[in-house]
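Shown here: the complex without one of its protein chains, the others still in place.
Up next, chain A:
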Amino acid sequence: MTATQDRPAAEIGKDRRRKEDQRLITGRTRWTDNITLPGMLHLAMVRSPFAHAAIASVDVEAAKASPNVVAVLSGKDFGDELGVCINAWPITPDQKTPTHSPMPADRVAFAGEVVAVVVARSAAEARDAAELVDVEYDELPAAIGIKNALKDEVLAHPDLGTNKSALWVFDSAEAGTGSDVEAAIEEARTNGILIEREYRQQRLIPAFMEPRSVVVDPTGEQITMWSATQIPHILRFALAATTGVPESKIRVIAPDVGGGFGGKLQTTPEEWIAWAVARRLSRPVKYTETRSESLMAAHHGRDQVQTLTLAADKDGKVTGFKVHLDADLGAYIAVVGGGVPVLGAFMFNAIYKFPAYRFECQTVLTNTTFTDAYRGAGRPEATYAIERIMDELAAEVGVDPLEIRERNWITHEEFPFMTVAGLEYDTGNYEAATRLAKESFGYDALRAEQKERRDRGDRVQLGIGVSTFTEMCGLAPSRVLGSLDYGAGGWEHASVRMLATGKVEIVTGASAHGQGHETAFSQIVADRLGVPFEDVEVLHGDTQIAHKGLDTYGSRSLVVGGEALVRAVDKVIDKAKHLAAHLLEASEDDLEYNDGRFTVAGTDQGIAIQELSTAAFAAHSYPEDMEPSLDAEATYDPVNFNYPHGTHLCAMEVDTETGAVKMRKYTCCDDIGVIINPLIVAGQVHGGLVQGIAQALWEEAVHDEAGTLVSGSFVDYLLPTAADTISFDVVHTDDPSVCTTNTLGTKGVGEAGTIASTPAVVNAVVDAVRHLGIDDIQMPCTPERVWRAIQGSKAGGATETPPDAAPHFADGEANSAGADGALNQDEGAGQ
C-alpha cells in the first residue's frame, strides 16, 4: 500500500512528546487577547436582552461622554461596508434564509445579538460606557422551541412568513441505493417488529476554554485580522466576499487558538464589527468576549428532535429505518447551518446493512442563539439515534445488545461496502474491535454482576451500555460537497520549503488549535523525507504564510492535510533525485533513496537531502531542465471520506432511590487505521469521550419561555470537572483496518470519542433500570430525570403526567403512553 511500509518507519507510530508544549507549559503563548498594538482601541458590545424586538432608538450620548470613549456606533451608522454574515451551505434551493447583519439597525432576533459597539481607550472604559447606551426596544413575540416554532403561530422572522427554513430529503428507493422504507414498515407492522421513538438532542454549547477574541490592524497595506478562529482561510474569503475589501488586501492570522470543537468554525458578527470599526477609525482595535457573552452569542450545537421508525423481522434483522429530524437553526443560518444535521443523513444507518432508509431534515428558525457545528456535527446525533434504538430492538427481541448488532452489521469480508445512504465504506472490522473491547472491559463478568445485583434487588443497579459507531470523516471530497450545494471544496494544501541550512519548513492549510499538528506532521515528514524530527518546522494559521487552505474541522487535518503533505514531500524527493543524479553524475535509475540519502546502487557514492538543499540554494550546478529549488507544494482533494469505527462499552451505576448515576468503567476500541502518534490519539479520544459523556449526563443550554439563555455562565452550564470523570480504558486492535484512499492509511480521530460515547452512556443508564419498565431517559440524564423515570414507572407511567408536560408527543403518537411520558415532565417550554 504505502512507501512507508517498504522501509522501517522510525517516526510513524512513535509516542513523540509534543513540540508545541514547551511554550504552552511556560506561558510563552500568543492568544489573540495577548496582542497589544500601539494606539489600540478596545471594543465592548451592547447586546439585546430580548429574544425578539424592534429597535426603536439607540441613544449613545451618555456613552460618548464617558471617559476615554472614542466612538459609539450602532447598525444605522454603517452601510454595506459592515458586510453580512454568510451561510455557506444552503441545503435546498428554496431554503428560507434570513439576512444576517452583524449589527442590525432595525430588529434583533435573539437575546445577545449586538445592537451597538463602544470604542474606548481601555477595555474597562469601553465596558463602563456600554452600560450607558440607552436602547429602546419594542418587544415582539419570540418563537422559542422547535415544536412551538413548527406551528408557525409566532414567527422568528415575520417577513419570511414561516419558521420552516428547508426540508432536505434522502430516500434510498429514489436514490437507487436501497428499497422502499414504507413497504418495510408495513411489512414489519404485521409480521415483524416496529419500533417508533422520539429522541431529543438537547442544545449544547461548545464552550472552548479560550473566549473568542479578535484584533484588527488597518494600518498596513494589508488589513490584518488576528482571530481566535479555526478557519483563517474561510474567514479571509468571507471578509473579502462581503465587505468589499479585495482578498489580496486581507491578512488573517489565527495565532495560538485555545480550543474550538466546531465552536470557532464560524464567521462571527463580532469579527465583522471589529473589522468595520477598525476601518472606520483607521486604528487598531481589539474585542475579547466575556464568558457570559461567549455562552450567549457564540454558536450553539445539536438541538434536534428525532422521530424514528425502525422496522425489523422477528429475529431482529432490520428491514428499514425512517428518520425525521426537526433541527433548530436558531435565529440565523450560520456558516454551515442546516448542513450540520444534513451531515448526519449518511450516518443513521451506521455500521449496519439496512435494505431501506429514508431521511428527512426540517430546519427551523427560532429566536435563539444560532446553531452550527459542535464536535461531530450531525454524526453524534445520528449515532445516538441508531445506537439507542438498536438497544430498544435488542430488548424487544430479548437478546444481548451486542448480539442484535452482530445480526445486522457489515462483516469484515464484505468490505468495500456500498451503504444504503450511498457511501462506500472502504475498510472496517467491527468483529475485531468488538471482541477486543469486550475482553478489555470484562463484559461477561459485568453482565454477571448486573444479574446478581438485579436478582438481589440492590438499591444501586448496574447498567451496561453499548455503542458500535462509525463515522464519515476527512471532510471532504469536493465533488460530493458540490453535489450537496456546499459553497466551497474540501481539498487541502501543503508546501515544503527546503531551507539552505538543511532544515525543513512545511506549510499547511490546516489550522491547529490544540490538536498537535506540529508534532504529528513533523513525524510524517521526518519519516518520508528521512530528516530528523527536530529539523522539521510546521507553519500554519497565517494567510500570508499558509496562503492556501481550508482549515481544521471534521477530522480532516491528518487525512486530508496530511495526504497533501505526503504528496508535496514526494515532489521534493523527485526534484532532489534529479539534482542528485546530476551532482553524482549517475543515472536516476541507479539511485536509491533511504533515510534522507540518495546512494548510487553498488557504490559508496551518495548525497544527503540536506546537502542537496544547500546545493539548490547555491545553485552553482544543477540540471538545465530544472529550476534551482527543491521546494514543492500539493493540493489534495480526497476521493472518499474515511470511516473510522469502534466499539465503546460503558458501565453505569444508578442509585434507584436518588436517581444519581455514576460511571464505573468505560472501555473503547477505536479502529482508526494507521496511528501516527498514539499519545496524541489517546488525548483526542479522552477529550472526545468526555464531551460526549457530558451531553449524556450534564450539559444543556436552556432558554426560558422569553428566549433568555438561563444557562449563561459556567455556574449554570455544567462543564464536567476532573472530579466528575474517570480514567478511561482506551485500546486499539493490533491489525487495524487501514484506510485505502490515502497513502498513510490513516482515518480521522478528532470526533470519534464524542460521536460514540453519548449513546453508550445513555444505553448504560437505561439498561440499569430497564427492568423497572423504563426504555428512555431524556438527556442530560440528571439525577432528577432518572429519579422521575423510576418514580413514573412505579406509579404506572403516564397516568400522572400532566398533558402539557411532554411537548414532544402529541396525543396518540408513538411514545405518548408508557413510562416515557413521565420522563419528559421536567422539560418546560424552553427546549
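Quick note on the criterion: contacts are C-beta pairs under 8 Å (C-beta built on N, C-alpha and C of every residue); 3 or more make two chains touch, one makes a residue touch a chain; residues count from 1.
One rule holds for everything that comes next: contacts and distances are computed from a predicted model.
The complex includes a chain that is not drawn, and of the options "Quinol oxidase subunit 3", "Transcriptional regulator", "(2Fe-2S)-binding protein" or "N-acetylglucosamine transport system permease protein" the UniProt name matching it is "(2Fe-2S)-binding protein". The chain that is not drawn here is touched, among residues A:13, A:259, A:422 or A:489, by A:259.
Touch with the chain omitted from the figure is made, among A:171, A:210 or A:326, by A:210. Residue A:514 is the one among A:232, A:269, A:301 or A:514 that touches the chain not shown.
For the chain left out of this panel, the touching residue among A:92, A:162 or A:292 is A:292. Against the chain not displayed here, chain A makes contact via residues 17-18, 20-29, 31, 33-34, 36, 124, 207-211, 256-259, 261, 290-292, 513-516, 679-680, 682-683, 686-691, 713-715, 719-723, 725, 727-728, 753.
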